[in-house]
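Sharing a structure below in structure tokens format, with a few things to ask.
Apart from one protein chain that is not included, each protein chain of the complex appears where it belongs.
Up next is chain A:
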């Protein structure tokens, strides 16, 4: 971005406009006093926020979404870090193949994955839909965890780990006192990315929903199909605000460049 080409710069600005303006409309309409999703809004009120926060399907599915996202992000990371270590530090024959394999969930359509999980886990093994969703989301985030962790692992000079070994640290001690602390921004960004991916996921969550366990995006989608009032705009704004808050915290604690720049610092 250091060399600013006028055409590239205009395209970038255009891109931001296309992305941000619709969001702006949603935000504005959420504060309407009227009872329809219409722009410009009729008056100013917070009544739809109140409605959104007291509408049980939203609140309970929000809790479901959060639980699912947190647990699957943790699982994806717990599985992804060893794999990333094996790929980047181990003497693995056919590294490229293994790396490609861990990309494959990004390529296979999620509906196909969802259907496969439905058939195998729910029908075949009799898992309930939360367990199946947890499995599905973990699988879905696993490649992100491997790649983001791997990218930040690639930035750590292997000589630093060698140095620790030479100074008397065992392999395990080296991992916990050297590699892991240096990997922290990468892990944080992998977790954040996984969390957001799970939280926003529709295809899997839609396919594997049940009456007892539905995620917020699925419930919102459902709601919009039958109603057309600003309560959906209000919950969207709340989610947006929460996301911005997380981003600000990330920026304050580790720095944005380091969180999302795990790939290119």
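In the analysis below, a residue touches a chain if its C-beta (ideal position, glycine included) is under 8 Å from a C-beta of that chain, and two chains touch if they have at least 3 such contacts; residues count from 1.
Keep this in mind: contacts and distances are computed from a predicted model.
The unshown chain of the complex is recorded in UniProt as "ABC transporter ATP-binding protein", chosen from "Cytochrome c oxidase subunit 1", "ABC transporter ATP-binding protein", "Putative tricarboxylic transport membrane protein" or "Response regulator".
Within the full complex, the residue among A:6, A:40, A:94 or A:168 touching the omitted chain is A:168. Between the chain not shown and the residues A:182, A:206 or A:221, the one that touches is A:182.
Along chain A, the points of touch with the absent chain fall at residues 157, 159-160, 162-170, 173, 178, 181-182.
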